[in-house]
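Can you keep this structure in mind? I'll have questions shortly.
Every protein chain but one is kept in place in this view of the complex.
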Amino acid sequence: MSNAGYVRIAAILAAITALEVATYYVDLGALFLPSLLIMMAVKFYIVVSFFMHLRYESKMFSWVFYTGLFLAIVVYGIFLATFHFFS
Amino acid sequence: MAIIERSITSTEVFSVATPSSSLGALKRPVATTGWKSWLFTVDHKKLGIMYSAAALFFFIVGGLEAVLIRLQLAAPNGKILNADLYNQMFTMHATTMVFLFVMPMAAGLANYFIPLQIGARDVAFPRINAFSFWAFLFGGLFLNLSWFLGGAADGGWFMYAPNSGPVFSPSHGIDFWVLGLQITGIASLAGAVNLITTVLNMRAPGMKLMRMPIFTWMQLVVQFLLLFAVPVITVALFLLSFQRNFGATFFDVSAGADPLLWQHLFWIFGHPEVYILILPSFGVISEVLPVFSRKPLFGYPFVVFSGAAIGFVGWGVWAHHMFASGLGPVSVAVFSISTMAIAVPTGVKIVNWTMTLWGGKLEFTAAMKFAVGLIVLFTIGGLSGVTHSVAPSDTQQTDTYYIVAHFHYVLFGGAVFGLFSGFYYWWPKVFGKLLNEKLGTWNFWLMVIGMNMTFGPMHILGLQGQPRRMYQWTEARAGEGLFNFGFWNMFASIGSIVLSIGILLFLINIVITARNGKVAPLDPWDARSLEWMTSNPPKEHNFDSIPTISHLDEFFHRKYQEDASGQMVKVKTAEQVMKELEDNADAHIHMPSPSYWPIFLAAGLPVISFGVIYSIPIAIIGGVIVLFGCYGWSIEPSTAPDDDFDPPATTKDVVHVG
Partner (left out) sequence: MTTDSHTETDGAAHTSTGLSNNKLGMWLFLGSECLLFGGLISTYMLYRGRVGEGPRPSQVFDIPFTSVSSFVLLMSSLTMVLAVSAAHKGDDRNTYLWTTVTAILGATFVGGQVYEFTAFYNEGMGFTTSLFSSSFYVLTGFHGVHVTVGVIMLMSIVGIMKRSKVPGSKSETVEMIGLYWHFVDVVWIIIFTLIYLIPA
């Protein structure tokens, strides 16, 4: 990817961050939580895929990294659920 | 040893890296013999031996602790230990056996045999390998120093709140425990990264994943479990450190904390941990059984995938350790079912091993005896494990000796028997001499009888309601008839003596073998896998030329071929197979060079830990040591450059390793 491409991606990330901060000032009602979580996930995915080149690298790297991420989300999700965190 | 030069006549010329042009901040260590060659080595075989030797030492320490526990409980009103010392004893017994014996012993075997089994000359990161070993050793010694500095940890090996808090444990014991485990955790994590990379990246040509020996496969699963489980206990230990040393209240109920936080974090780590303990032994006997049955392993892909399945499902069962903690019916039901499910892949393995034996030409060497012992004893422990998945029954058994009986059958009857099987099987590979088989038979039978005498009665004691961690029992509570405490406690204690004698025989066997053991032939067991396709003990560079792999059980297929009637017949001896490799020997092999930095860096960790307990300036000194070590490490090349060798190496034909 060219340097200009990296700058474009950074601009997208910056724009999403601005939107995230905007949710703090604008009342989105029921959309507040899902929109923030989606924006967070998109930013995460963009950085990992493009800045860390995971999209262009061997599948093996994706496997080991996303296995860790998946385990963390599932295991700690269940962990918090046993504390009735989500209810 | 840094370089192996091979002249045309095939006599080895050992040359060493000259220290003068090393890029490191210190001149490179060059000793090839004596203590320096061990202290600064990065050779996976030397490190494997050191891992195992250190683990054996801790096994003896943990074993003596166990004997003291059993002597205390042999008769009513035991006076050998007071209540406080008893608490320290069972805490340190478990911690030592789990973290300082079984794990590093398996790590030692992994270190030694993974590169040999996949046809590599060393691991992917030889210096990190050395660092892992030293960090484990220093962490283990640090943990045990607490005995001499005000008393050891006394909260049980899972260290539940509130017992882990400063109120119930005012000594520094738990601080040493927390920080010591943190250091060994770093060692395990570094080792996991290293060994996974090694298995995935360093395989010989043709060594596809599904051609890898089972031991390597099971170790790969174990290392993945470590990779993802160690950070969880790291978090828990950090929280406990901050509570004990810096005034936080993470597990202090009076401050509004939830004590289940620790339990969850501990068992999210702790349940994968039990598979970390058992899977290496499963791997060992999956090597031993086919060799001494003269048959290939039955259903190799099933053994591989059931191992991976155990590793994966092992992440979803942790709360079965907490059925009595009031999790609520939904959680209990979910974790009950997942726990029952994990018995399935384990059962698959038992079936595969049994089918491997079926119709084989069985040869009951000591290694084989221990392997069969594992199948039987682990199955008993596995069945009592399934009874724990039934939550109502488990609630009755929680914190009784029934639990103690269960996990000793799976860990002693399973993990330890597997390791002993490995000792007898691989001893000639590592040391070039065969362990005495006659003593081995005595060793085996005394251990089987001793362990069943010790842990069998604990089922009865537990069902009778003997609590897991009581330090004394009284005549008044002993009850009457066949199931009274008095008889079975005494029986178990006698059993522990029998067991100790069995293990002592192994130590005697080591000494006898070292003094005048039988020199092992090249291929003493008519083995199947790649580690036997080199000399005993292996050369420093493992293989003269890297073999190209075309089969599972490559070594076997080089020795045996199918004849016209479909029978496998021996067409080559091991010596002839070896000769082929020697004839194609690589001319120059550069092995990774020894380094000061791994031991230096690891030595900084206990210094930091001392500082956290006693005074922060000491911790800062430790931090400086670590930082300095990192710099030295990063500007030193892992393998010395060609012009750093004496005589200087020609870059032509040089094979770099690592």
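Here are some notes:
Order of writing sets the chain letters: A and B. Residues in each chain are counted from 1.
Here is the rule we go by: a residue touches a chain if its C-beta (ideal position, glycine included) is under 8 Å from a C-beta of that chain, and two chains touch if they have at least 3 such contacts.
Just so it is clear, the model here is predicted, and its values are computed rather than measured.
Of the listed positions B:156, B:231 or B:347, the one in contact with the omitted chain in the full complex is B:231. Hidden from this view is one chain, which touches chain B at 23, 124-128, 189, 192-194, 196-197, 200-205, 207, 227-232, 234-236, 238-239, 242, 246-250, 255-258, 261, 265, 590, 592, 627, 631, 633-639, 641, 656, 658. Although one chain is not displayed, chain A still touches it through residues 1, 3, 6-7, 9-10, 13-14, 17, 20-21, 23-24, 33, 36-37, 39-40, 43-44, 47-48, 51-52, 57-58, 60-61, 64-69, 71-73, 75-76, 79-80, 83, 85.
We adopt the following convention: only the chains that are shown with their structure count from here on.
Averaged C-alpha coordinates put the centre of chain A at 37 Å from the centre of chain B. Residues of chain A touching chain B in their complex: 60, 64, 67-68, 71, 74-75, 78-79, 81-83. Against chain A, in their complex, chain B makes its touches with residues 196, 200, 224, 227-228, 258, 260, 264, 268, 315-316, 319, 327-328, 331.
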